[in-house]
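Missing here is one protein chain; the remaining ones are kept as they sit in the complex.
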Amino acid sequence: MFRHQKELQYEVKVDRPDPMLARNVQEVLGGQFGEMTVMMQYLFQGFNCRGEEKYKDLLMDIGTEEVGHVEMVCALISQLLDGASPEDQAKAAEDPNVAAIMGGVNPQQLIVSGLGALPTNSNGVPWNGSYMVSSGNLLADMRSNLHAETQGRLQVSRLYHMTKDEGVRATFRKMLARDRYHQYQWMAAIAELEEKNGVVVPASFPPQAEMESQSEAYKLFNFSEGEQSKEGPWARGTAQDGTGDFEYVSTPKPKGKAPKMAVPAVELHHDLTDKSTDK
Amino acid sequence: MFRHQKELQYEVKVDRPDPMLARNVQEVLGGQFGEMTVMMQYLFQGFNCRGEEKYKDLLMDIGTEEVGHVEMVCALISQLLDGASPEDQAKAAEDPNVAAIMGGVNPQQLIVSGLGALPTNSNGVPWNGSYMVSSGNLLADMRSNLHAETQGRLQVSRLYHMTKDEGVRATFRKMLARDRYHQYQWMAAIAELEEKNGVVVPASFPPQAEMESQSEAYKLFNFSEGEQSKEGPWARGTAQDGTGDFEYVSTPKPKGKAPKMAVPAVELHHDLTDKSTDK
Amino acid sequence: MFRHQKELQYEVKVDRPDPMLARNVQEVLGGQFGEMTVMMQYLFQGFNCRGEEKYKDLLMDIGTEEVGHVEMVCALISQLLDGASPEDQAKAAEDPNVAAIMGGVNPQQLIVSGLGALPTNSNGVPWNGSYMVSSGNLLADMRSNLHAETQGRLQVSRLYHMTKDEGVRATFRKMLARDRYHQYQWMAAIAELEEKNGVVVPASFPPQAEMESQSEAYKLFNFSEGEQSKEGPWARGTAQDGTGDFEYVSTPKPKGKAPKMAVPAVELHHDLTDKSTDK
Amino acid sequence: MFRHQKELQYEVKVDRPDPMLARNVQEVLGGQFGEMTVMMQYLFQGFNCRGEEKYKDLLMDIGTEEVGHVEMVCALISQLLDGASPEDQAKAAEDPNVAAIMGGVNPQQLIVSGLGALPTNSNGVPWNGSYMVSSGNLLADMRSNLHAETQGRLQVSRLYHMTKDEGVRATFRKMLARDRYHQYQWMAAIAELEEKNGVVVPASFPPQAEMESQSEAYKLFNFSEGEQSKEGPWARGTAQDGTGDFEYVSTPKPKGKAPKMAVPAVELHHDLTDKSTDK
Amino acid sequence: MFRHQKELQYEVKVDRPDPMLARNVQEVLGGQFGEMTVMMQYLFQGFNCRGEEKYKDLLMDIGTEEVGHVEMVCALISQLLDGASPEDQAKAAEDPNVAAIMGGVNPQQLIVSGLGALPTNSNGVPWNGSYMVSSGNLLADMRSNLHAETQGRLQVSRLYHMTKDEGVRATFRKMLARDRYHQYQWMAAIAELEEKNGVVVPASFPPQAEMESQSEAYKLFNFSEGEQSKEGPWARGTAQDGTGDFEYVSTPKPKGKAPKMAVPAVELHHDLTDKSTDK
Partner (left out) sequence: MFRHQKELQYEVKVDRPDPMLARNVQEVLGGQFGEMTVMMQYLFQGFNCRGEEKYKDLLMDIGTEEVGHVEMVCALISQLLDGASPEDQAKAAEDPNVAAIMGGVNPQQLIVSGLGALPTNSNGVPWNGSYMVSSGNLLADMRSNLHAETQGRLQVSRLYHMTKDEGVRATFRKMLARDRYHQYQWMAAIAELEEKNGVVVPASFPPQAEMESQSEAYKLFNFSEGEQSKEGPWARGTAQDGTGDFEYVSTPKPKGKAPKMAVPAVELHHDLTDKSTDK
């Protein structure tokens, strides 16, 4: 169960509205790695958690913080839109300076939301549930979380240069700091889990089942001409599991045959003229 | 530029068709972490790479391998569908045993593709470009790649238990082994990049800009009641950057105010009856 | 069965082309509450109607009118695009005034449709079936219809201010008038249905089944600090069903426990290190 | 800013797992009118609210409650999946009784989420941002909210009959009661707003602008043969605004001409053979 | 402007309900090549048509017919669902024969639409605007139309075998016959347009502009090992334009270099460690 208080986690106070920036900020609200994604991802991972109370509590701490980050970014977008009006578009027909701005404004922020934040990315594509991850395997999910905060901080740092407005930048700095902590945090969790279970996910897949394919787990196949990739730590030395040595295969050969499928039933209406496949 | 040879990278030879399994295998072809995702992700990362020839070559090696994995999984699905026919559905009306199977068959594999693989997940949702990541920051992308292989291997390992067919399992074992190598490989790349640039992404965001928010980068806020999360390596000791100490905040307080937005222009038709906001 | 005549329901005659406006008008064609939505919504509700001939006929009257509205908005967009050409983009590289326009033009209206209307919203997101509603419950659907016309008229009224073109505005005025009628109309239908069945949907859910939870149906829980919401007609007096009194709960308490789930089978590969859940 | 406590708002305790039901319950979690929709809709409406503190507080009260409802439904789905395993699918090949169940199980709840709730509807389609509404006009949004709770309660009432499990039904009864209150509540808000501003949205669109089209705002056009729709309160009497009388038009005539568009520039490559349009 | 009459174009009368078939029939209503697609495609092509009155009238004839086909398929689905109830799902828990059916039933046809047709395909994915085509080039669109009817008839012919119900089959036969006519019709239109403009689309792209690449327009590159494709009419003889001869290139060579891109600005935060690209 959740509760809300009216104050924001951090101050959001824009010096000057900037509707073009408002479009761009949508990316870190409703984009692939926006605040909606981390909010829903951490909440679902927490809700779905079976055992591991320490992690569940951590996920709920951060997931709940992220609901507040969605709130902050919505406030930021709203303030960037303050004073915008549909009439600006009518003026664009007469004034190229206005047209220049309107070309970069998201029309839905005027027509659809009436100066409010939208649940979409910077191109207006709606947020959707396939942006988030909740797999049931903790290490898998922690890697997803580290990755999400990585992309999130990268995107905010690019947005930071898109404005000189000190009010906006102050908010971005708080977001950058929190994305930094969240990177530390998931890294720490990953290190702890890898310590317990090993580095390969899932750890519990029975190794004997994979025995026949053991050698395939250490090879880099050179499928793209040029051997620059040979010069990396993934191509020599012992693997992180300590049980196999990396091997570089300069000229990979196929180990299977060309596939064979049966001729389909006539009710599928392939209209085949050459039925030689299954001969 | 690419070339193709007819043989598969690994053998695909199903002992017995199983159309219900064919539906499920779609998840690792066209799902969020299926072969289509890693194929497109590595190819785009390679195509978009600016500098870093060693990594570009590596991405092209693996991306090209993954086109061949899409090919293998398509062959697997086709063979699992061998012999299926639309008539099975008509028989379902009379025979509950047939109905039991048909309930779990993907109708599009009969009606739309005529026993072929579909570019969709196990529920028939089409693959889409927002499953993949190509950010321009190498460490960010390598974390995405490690994560994708992690989820991919997890899903294949679950699928492995969904059949006793030794032919199918042999193919899964090859996929598991390669997903294992790819985990090792991206881990090695990550370690190398973290060594060079530090663990926080992006490394190049000017630290002085973030100075004012420095303290926010080490705090775990207890937004979810209960303090189990305090018992983790993310809540005590020194952060991975070596310059700050983690802090656990039991009772977080808001640092911002309730947000204020201006009353909108009448042309937005909010029909406000209470215009007190901007007073 | 349907028939078409060449004349439009209302005149569409633009004074001057305006390709930036053409992008924006797409919102009321292929957006969440555009003409495509009401057309498909009323047609499906009519097609799916079981009994209630009076309503079915009404739905078919309006659904058929809306096919003609799609036709009108397509004509409007096409005329706004008259004279546009891909060469304008090439000129944008030299002339900032042209660039200012091209920034706000939908590139697909040049590249994809060749100056025709697109089945998308103002940001180019394709119309999709989850915008529409057909539930089988008449009162539920009438509320959806009132809502759709409400949003539709709101959006057209915002668009109205985006141009001074009297030809365009004349078309918008007809659309505004029809959206007004449709609001009256669905309100009248709703009043009639609420009169018959009561105001709660569905009316037929057996009240005795809900008895144990009866008290929960009248409470406003104060989950967001501050008690301004207490000052509304939803927090005091008797509910619209006449059988319960509203109650304001200042400090809501949880009535459930923290949830418990079983430890999953090892075949799901959660790699749990803490299996205390089911103890 | 938000806070979380571990207990659920209401008890969730399933008597017996039922993975087929778990698939179906997804509809009211991640479907068009599931808990994710009302949660995001009320939060965004609250975050975007400009003025109208009473309503903003109300929206935040209910939006925050709904985050907790997402939590409850996730717990419900997880418990319904307790004990399910990928091996069930392998057994389906041998046992028609198992196959009968597996046909109705969502494969992603095994392969993707590992027995957790998914951010999707009952057919596995991911939740997306175009399910929700936040328009800036309070009456428009309240009508959306009433509609959402209407569809939500309708869907839960249908789900109620899909199980005899008393534990599940108890949870559904709480949800039905809350959806009932929320219908009362939004109805009360609508009545208050209609009282202030009139029943037509938006109220502020200048009526003189619409004068020329005034008569079009009261007509029901008989576009579908048969005159059953004439027998309704929308076809006779005075409109709800008190300023016009409804009119039934038995044989509607077009008031516009067939549309004319210019021949496009050759750079659009229409390859027209008949260029008579603009003559 | 459109009108509707109550009778269907062809009889729809199901002998016996069959809810599993109702799920499957959704494919030809709301799938990629279902009736919604051809309806919207022909209407948009007709609405967007500039000149070419003969074709515009043809498109409106068929587009209007297809609205009636959407109506027919909705009626078919509704009748296939007659008598289904949410209680069937509760019975599935006890009776494997019922479970066998319920596994193949679309849960949304019970929970969401209340036994009505849905605007989705057979897997529940909503219809969307990117299924349809309206390009402004008549020959391009006619090829799309021929293709759509081709896929449509193929899918209906597969569905035909999914039932023995003579009522359902009678409706399918009418659909098959109309899809056959529509194939003839678009073929005839294509032949006429190819006669006028030549077979390559667009005809109007200035050939001199392409001169330098002329030789590339007749070559088949053997990018997949094996030379079976050499044995086809596309690899020898004169092209359909009569001005070039096909050429088979056994061992294609790249004609470009490896691409070069500039090192990005530091504000993009690529964190490059190897900046050799632009040297």
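Side notes on the structure shown:
Per-chain residue numbering starts at 1, and chain names A, B, C, D and E are given in the order in which the chains are listed.
By definition in this document, a contact is a pair of C-beta atoms (placed from the backbone, for glycine too) under 8 Å apart; a residue touches a chain by one contact, two chains touch by 3 or more.
Quantities reported herein were computed from a predicted structural model and do not represent experimental measurements.
In the full assembly, the chain not pictured is in contact with A, B, C, D, E, by the touch criterion defined above.
Of the candidate positions C:Val14, C:Leu138, C:Met162 or C:Met261, contact with the hidden chain is made by C:Leu138. Residue C:Gly114 is the one among C:Gly114, C:Gly232 or C:Pro259 that touches the chain not shown.
Only one of the listed residues, B:Val38, B:Leu80, B:Ile101 or B:Ala117, touches the absent chain: B:Ala117. Looking at chain B, the residues touching the absent chain are 1-9, 30, 36, 40, 43-44, 47-48, 50, 60-61, 63-65, 67-68, 70-71, 74-75, 78, 112-120, 126-130, 132, 134-137. Although one chain is not drawn, its touching partners on chain D can still be listed: residues 154, 157-158, 161, 267-269. In the full complex, chain C touches the omitted chain through residues 1-6, 50-54, 85-87, 89-90, 92-93, 96-97, 99-100, 102-108, 110-112, 114, 120, 123-126, 136-139, 193, 196-197, 201-205.
One rule holds for everything that comes next: only the chains that are shown with their structure count from here on.
In chain C, 5-9, 32, 60-61, 63-65, 68, 75, 78, 114-115, 125, 128, 130, 135, 137, 154, 157-158, 160-161, 223-224, 226, 252, 254, 261-262, 264, 267-270 are the positions where the chain touches two or more neighbouring chains simultaneously.
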